[in-house]
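A single protein chain has been removed from this complex, and every other one stays in its place.
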Amino acid sequence: MKRIAVFTSGGDSPGMNACIRAVVRTAIYHGVEVYGIRRGYNGLIKGELFKMESSSVSNTIQKGGTILKSARSLDFMAPEGRRLAFEQLQKYEIEGIVAIGGNGTFTGATLFYEEYGVPIVGAPGTIDNDLYGTDFTIGYDTAVNTALDAIDKIRDTADSHERVFFVEVMGRDSGYIAMPCAIGGGAEIVLIPETKTTIPDVISTLQNGWSRSKTSFIIVVAEGDEEGNATEIAARVKEAIPQMDARVSILGHIQRGGSPTASDRLLASQIGIACVEGLLNGKKDVMAGFVNNRLVYTPFKDTITKKKIINQRFVRMVEILSV
Amino acid sequence: MKRIAVFTSGGDSPGMNACIRAVVRTAIYHGVEVYGIRRGYNGLIKGELFKMESSSVSNTIQKGGTILKSARSLDFMAPEGRRLAFEQLQKYEIEGIVAIGGNGTFTGATLFYEEYGVPIVGAPGTIDNDLYGTDFTIGYDTAVNTALDAIDKIRDTADSHERVFFVEVMGRDSGYIAMPCAIGGGAEIVLIPETKTTIPDVISTLQNGWSRSKTSFIIVVAEGDEEGNATEIAARVKEAIPQMDARVSILGHIQRGGSPTASDRLLASQIGIACVEGLLNGKKDVMAGFVNNRLVYTPFKDTITKKKIINQRFVRMVEILSV
Amino acid sequence: MKRIAVFTSGGDSPGMNACIRAVVRTAIYHGVEVYGIRRGYNGLIKGELFKMESSSVSNTIQKGGTILKSARSLDFMAPEGRRLAFEQLQKYEIEGIVAIGGNGTFTGATLFYEEYGVPIVGAPGTIDNDLYGTDFTIGYDTAVNTALDAIDKIRDTADSHERVFFVEVMGRDSGYIAMPCAIGGGAEIVLIPETKTTIPDVISTLQNGWSRSKTSFIIVVAEGDEEGNATEIAARVKEAIPQMDARVSILGHIQRGGSPTASDRLLASQIGIACVEGLLNGKKDVMAGFVNNRLVYTPFKDTITKKKIINQRFVRMVEILSV
Partner (left out) sequence: MKRIAVFTSGGDSPGMNACIRAVVRTAIYHGVEVYGIRRGYNGLIKGELFKMESSSVSNTIQKGGTILKSARSLDFMAPEGRRLAFEQLQKYEIEGIVAIGGNGTFTGATLFYEEYGVPIVGAPGTIDNDLYGTDFTIGYDTAVNTALDAIDKIRDTADSHERVFFVEVMGRDSGYIAMPCAIGGGAEIVLIPETKTTIPDVISTLQNGWSRSKTSFIIVVAEGDEEGNATEIAARVKEAIPQMDARVSILGHIQRGGSPTASDRLLASQIGIACVEGLLNGKKDVMAGFVNNRLVYTPFKDTITKKKIINQRFVRMVEILSV
């Protein structure tokens, strides 16, 4: 390969820049030219490509967001969009692509590979960590630390006012963010899509706690819990215990931003290198990830269809630690 | 005076512990005994007093929340509550009180003074900064920095996705938190109760920005803005500009907690000293504050009835700096 | 087992409190009494034991340092010291111990087990990460993030003044802290005990960089590098390149403190649980750790004598990423 390209797509996550940087420098290290594509698939369709040098990524490793911008692309989901995208690749003589993003990104990538045979290697860039094929996604560790830092602040108030706080963290389909936040935040209860904690369970844990003179509680709720979001759950508990002094805090978008942690920079850098070296070694239609500290390339199809299971020992931990 | 007491009341704010610490140690320094009262006026009524030593406040200066707990008290607003409170003070032979809190706290304090003549000196402990009689309240600087840190994170996403973000910060009656967040966060627009920025103003600023190729926007909204909260304002703007890619983030309770900044620790320590030394010098029915770097004692009546005006030069700054 | 004890020993590390908390609550969860021992082996010899309840560890998970205090003990290294320690255990009817610390701690523990048969399970609490038997030690992730945060600040100045900065991080025998700091901090060079980077190597990397118009450099030095500490190395490079504008920064003790990261809280909590459940299941003379995400108990002898090897792919990464 003489020339590759790199883009970011889907929700931004901290460490995407560290990954772009690794892609750019690894390409240059191996004597391969590298182009940046702005705004993901949309930018590819429109031809927003530009040559990147080592200095293009100077002083970016510590930055949140993505210097290549990101966007979700409806156009690329249509055959016409992919045709235009392929024409741009031909025009710029791009022989391989590194796609940094999540499941939506990889769904597009595998379609594109099937139709046009363009070698694409993916990097798991999403704060949600719910991607099969890697223990950790780029941005996950930072998001968890940001949420935990917020919970530490909230506990100051919970403790001072002897209140119950329902804290909603990101996670539409999984409790990956909620779980370490609950354990690390010293929460008494955690509600995640993967487990069936019901409103009566919450009520009995609270009453049990009060009976042991516990005066403040943190309840962590993944936004996608089957019992509802934090506001809904708090309302239903309040109905049963009207005298409860409760508050709801929705952490929201702050979880996406910020300077990446050491772990995320390291992971993003390793994966960036692995994507480029994978491409050079003939990998295609796969995502690079680390499972049990070993580099693995997982077919996009598997990352899309298989489900990563949250460690069941975590569920038990919350129970033990809030004794 | 041989013995004084200290309590915190109303919403907790970072630096309250630094203030308690200063009160305790200044009393001891001057050979005065000091009691802590738990849970504000409620605890006073119930007799939750305990003797404090220098070591009671060791390693607390850096902690958010309040080690004395806080609560809002309905009972104290009734004459019977104040009578019970006074009996507790007599029982414990308390001759003066330092009350750390906001306007609600001081309203109770001045009533109490009028009825029972108990000397009380107040410390302005609230993140809102809307207290007449001091340039800065204890906790304000920390709250602003916490909010600003969140806005920095949000801007990573705003910038990466070229979106409009409506960020709601605390401030039911004032823009004290919103204003420095807007200036320091590089916001294009700020909506605060003190100024009449209308929805059409927001729309025209956005359109003006897009026409100059600006692609992302931060709009800071004080929760008590007369145009509504951030969710409402965003919905109304979206009605006029349906194609706008906008998000709302409500920072909420994280603004109350966290380790106090250097400024807040310094202010809280100075005010704690000033409260005790004020009491010893015969001050009563006043709040200690700093105006233009000078210590002033302001009658509780004034802190309750007079309005502190936000600096008008700040309003102009947002306009200039988002050019 | 009816009653166990827990202590911390050796250098403190962030997450020790989270580990103590997990030990205490897991014991209570399983109906076992738990005593805290203050000041490590010294306190054990002197009988500084006290009963701990669930509330003894409330609101401690986020705190740096150790609520049980720590100390290095010479007395315990002598037979007389261990005899006195054993008498205390008999007096308090302690049947098992969780020892949180590093190699020094475990050396004492295995001696104690050999002589008196006291079941001890160890938790790897040290920022250095150089313990065989676990991929990560408690406190390591926090220390790396603290050091990296400092390097981010230093780069602001390095970049503004176009200077060379030699930053010394902890690591007397290993580059475990230095390596992720170098990769995550975007350093051009890293000097660690495990690799032979010489002064001429440093000089040639600098000159090579200047020739490619690079104007600022971060060089991360593990304190125990065989070429000397950061001050010595900087002096030797300066001798060869007198016109170099260089500064040295020794990060020092800040790397030991601070609130633990999410990863460290999670690891410490898991290990604390594993230590108690290990004891209850008959484990003794071993350390609990995680290797490739699996819980393993490693004999103290192995943790003391075997060497954990730093991943060689990291060495290559610095070279690629500073291209």
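Letters A, B and C mark the chains in the order given here, with residues in each chain numbered from 1 onward.
Assume a contact is a pair of C-beta atoms (placed from the backbone, for glycine too) under 8 Å apart; a residue touches a chain by one contact, two chains touch by 3 or more.
None of the values given here were measured: they were computed from a predicted structure.
Shown chains touched by the hidden chain across the complete assembly: B, C. Only one residue in the set C:159, C:201 or C:232 touches the chain that does not appear here, and it is C:159.
Within chain B, the residues in touch with the undisplayed chain are 18, 21-22, 25-26, 28-29, 54-55, 59, 61-62, 135, 141, 144-145, 148, 152, 155, 159, 180-181, 183-186, 212-213, 259, 261-263, 265-266, 269-270, 273, 292-293, 313, 317, 319-323. The missing chain lies against chain C, touching residues 8, 11-12, 14, 63-66, 69-71, 146, 150, 152-157, 159-162, 165, 247, 249-254, 256-258.
We adopt the following convention: only the chains that are shown with their structure count from here on.
The most central chain, judged by C-alpha centres against the centre of all protein C-alpha atoms, is A.
Between the Cα centres of chain B and chain C there is a gap of 39 Å.
Centre-to-centre separation of chain A and chain B, using mean CA positions: 35 Å. The set of chain A residues touching two or more other chains comprises 152, 155, 159.
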